[in-house]
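Missing here is one protein chain; the remaining ones are kept as they sit in the complex.
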Amino acid sequence: MIHQEETTLDTRGRGTYELTGTVQRIVAGSGVRTGLCHLFLRHTSASLILCENADPAVRTDLETFMARTAPDGDPAYTHTAEGPDDMPAHIRSVLTQNDLNLPVRDGVCALGTWQGVFLWEHRTAPHRRSVVVTVTGD
Amino acid sequence: MIHQEETTLDTRGRGTYELTGTVQRIVAGSGVRTGLCHLFLRHTSASLILCENADPAVRTDLETFMARTAPDGDPAYTHTAEGPDDMPAHIRSVLTQNDLNLPVRDGVCALGTWQGVFLWEHRTAPHRRSVVVTVTGD
Partner (left out) sequence: MIHQEETTLDTRGRGTYELTGTVQRIVAGSGVRTGLCHLFLRHTSASLILCENADPAVRTDLETFMARTAPDGDPAYTHTAEGPDDMPAHIRSVLTQNDLNLPVRDGVCALGTWQGVFLWEHRTAPHRRSVVVTVTGD
């Protein structure tokens, strides 16, 4: 059994946006009880991450970490035509992930208690982001 | 054909723990000859990685790298309630991976000669970690 659909999210710029509810609804609608749910972000300046979902300070600190690790406007960048936040966005994307696979068990994604699925927008401006969701199994 | 089971590992705190043998045993027991084996760690302060399996110094150096990149007790962190090693554990988890997909060929995971599967515990205290293993194929 394969169910595939594309979902979009309009971001308000840099930051994290929880997708857990959307993903669980798609899995429920797919009819798959045991299998896998694959998420694929069709962009190279944003990420999909699994992150602690209880304290928003975790995600604030992740931004702080990335601002130090891959700062905007670093003079070492040569790809600068699309703005000071574009090359750091590509680096942050490569350091994290664009696709995630989640196990489906008893008709839901078997996430840990403190695990949420987040889209991490790395560009400072709002963007429309597309995620292809593919649910397979019995 | 889908085989799904959950396996747990009790860590002794920060460090790497090889899972290759456990994974190959689950694949052998699944009866799948050609397909994929998916591993999903249900935690956000540990990782699953593929790493060189011959010289343990590689994994020591990975710890050294992470200690420099995401140090314990960094004054920049605001998520500090769970201890000085908790936020760095979340960062290390996001910089690596929580799920891995391995090809199954001739009834075994077709790893490279020097590739091992490791659970990387990022917390300093011992933890019980759960991994959902899903094997699919023919």
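Structure notes:
Just so it is clear, A and B label the chains in written order, and each chain counts residues from 1 on its own.
In this section, contacts are C-beta pairs under 8 Å (C-beta built on N, C-alpha and C of every residue); 3 or more make two chains touch, one makes a residue touch a chain.
Since we're looking at a predicted model, the values are computed, not measured.
Of the options A:28, A:57 or A:91, the residue whose C-beta touches the omitted chain is A:91.
The set of chain A residues touching the chain not shown comprises 2, 4, 38, 40, 42-45, 69-70, 76-79, 81, 87, 90-91, 93-95, 97-99, 101, 130, 132, 134, 136.
For chain B, the list of residues touching the undisplayed chain reads 34-36, 49-52, 55, 57-58, 60-62, 64-65, 68-69, 95-97, 100-103, 105, 110-112, 114-115, 136-138.
Please note the rule applied: only the chains that are shown with their structure count from here on.
Separating the centre of chain A from that of chain B, both taken as means of CA atoms, is a distance of 20 Å.
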